[in-house]
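Just one protein chain is left out here, and the rest sit where they should.
And then chain A:
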Amino acid sequence: MMPTPVIVLKEGTDTSQGVPQLVSNINACQVIAEAVRTTLGPRGMDKLIVDNRGKATISNDGATILKLLDVVHPAAKTLVEIARSQDAEVGDGTTSVTLLAAEFLKQLKSYVEEGLHAQTIIRAFRTATQLAVKKIKDIAVTIKKDDREEQRKLLEKCAATALNSKLIAGQKEFFSNMVVDAVMMLDELLPLKMIGMKKVQGGALEDSQLVAGVAFKKTFSYAGFEMQPKRYENPKIALLNIELELKAEKDNAEVRVNNIQDYQAIVDAEWNILYDKLEKIYKSGAKVVLSKLPIGDVATQYFADRDLFCAGRVQEEDLKRTMMACGGSIQTSVGSLTDDVLGQCELFEEVQVGGERYNFFKGCPKAKTCTIILRGGAEQFMEETERSLHDAIMIVRRTIKNDSIVAGGGSIEMELSKYLRDYSRTIPGKQQLLIGAYAKALEVIPRQLCDNAGFDATNILNKLRAKHAQGGMWYGVDVNNEDIADNFKACVWEPAIVRIHALTAASEAACLILSVDETIKNPRSTTDGPPGPAGRGRGRPHGHPH
């Protein structure tokens, strides 16, 4: 049994062609949109999804939800793909992109049913997208980059908007501040990998902290570890990928022992291999020894005996980040542990964070890295916090690179909608209708924001249309007062790039789905396919549900 909700074609429907196929694909996409619809915006809800292994995930993030749904329908999968690509490219707006794509398709359904040729539709949509993107670029506001203060404010605002719809919205000032600090610590390339994210259960959200440097959880340790010192100032750090355990001299060889006294020789040889390594490490002057591979009890005690600190089985990414922060390089042999391959930092310390012990490396000379230690009441809570911060971090990175912004809360969509509708009136025929449909579809964002907030969407949208017609370019939904408001003034700011990417991706996806009018599927095996038609129809009247 594949228990997660899946979408599959009815068995036996191995091929399907033409208009019916298109319509069925469009319907399938509506189902996908339905799954994330209520998560949009500051009044959006979350979904709890349990996977086959019983692991529960609570999320508001469109891409995450869709990924967990395990969609198999080919057309519907396209939507999952664009959400994922939106996530990878800009990090935020994954719900919006899905809703937009589905809404485009919905508006086009009647034209498809009429038998309008897909290429005509696609042409109109491409034009509309180009116009919309150009319009966004025209009206987007750019904030001077050289003004540090201003830039920082801008970054925080954008991060806060991204966090608005998340579980941690209540702490958005705290977290947007933290996220901006974190990104500012990186080098010009702003590599995402260099922000470590750790989770320690318990504590209030505000107990989360940003560490300028590297931090990771105490690794598994052997007897003797507690005797090692837990704090050094200016230590040298050895970064290893070496197993420090008593081991066979050769891995697969078997030796024949003729004489019992030989025993001792073999044993001595084994010990010497290890002790030789340990001594070289000790002699190198390193005080903190980290290895990706295990450090056994003998080695642990050897180091304890000489007042060194060691940690084995350090996660690769942690080791790498330590290297980036503290300098040095990861060694696979102890042959040349010279000073230039050893890292260094001002302070190494083992610290209690909540119920866990953490290794902190602070004051790193090459600190182009930082670590966020998240606190929170439940595993799922922290996982969602991590995802939300990821969105915010991506947005901040984007905004640093590209600092033009638009106002959110549906205002940009309303403005584009108005612009395209006006434009469509200037052109004749089918194209007019199609671009009109595009314009109408854009309204899905403010409409959904209203629906999710429990507002009367029709009323709000009417107000918005009127306001935009009068030139109130940045008017959008005011989620606090069941009204409309100038969202630029209200500081609901988003990087223009998020909207540009979302529009382009959504319209491309719609075009793609429309251009495929034939799916050929192998009949699925009976075990994971749905039951046959006999059990399915259930005597319901066949017909279109809506």
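Everything that follows uses one rule, which is that contacts are C-beta pairs under 8 Å (C-beta built on N, C-alpha and C of every residue); 3 or more make two chains touch, one makes a residue touch a chain; residues count from 1.
To be clear about the criterion, contacts and distances are computed from a predicted model.
The chain not displayed here is annotated in its UniProt record as "T-complex protein 1 subunit epsilon", chosen from "Probable vacuolar protein sorting-associated protein 16 homolog", "T-complex protein 1 subunit epsilon", "AAA+ ATPase domain-containing protein" or "proteasome endopeptidase complex". In the complete complex, the hidden chain is touched by one of A:27, A:291 or A:331, namely A:27. The hidden chain makes contact, of the residues A:43, A:67 or A:157, with A:43. When you scan A:131, A:212 or A:298 for touch with the missing chain, the hit is A:298. Which of A:247, A:313 or A:401 touches the hidden chain is settled by the complete complex: it is A:247. What chain A contributes to its contact with the hidden chain is residues 1-10, 13, 19-20, 23-24, 27-28, 30-31, 34-35, 37-38, 42-52, 54, 56, 58, 60, 69, 73, 113, 167, 169-170, 201-205, 222-227, 246-250, 253-258, 260-261, 263-264, 266-267, 270-271, 297-298, 301-302, 304-305, 352, 354-355, 376-381, 453-454, 480, 530, 536-537, 540, 542-546.
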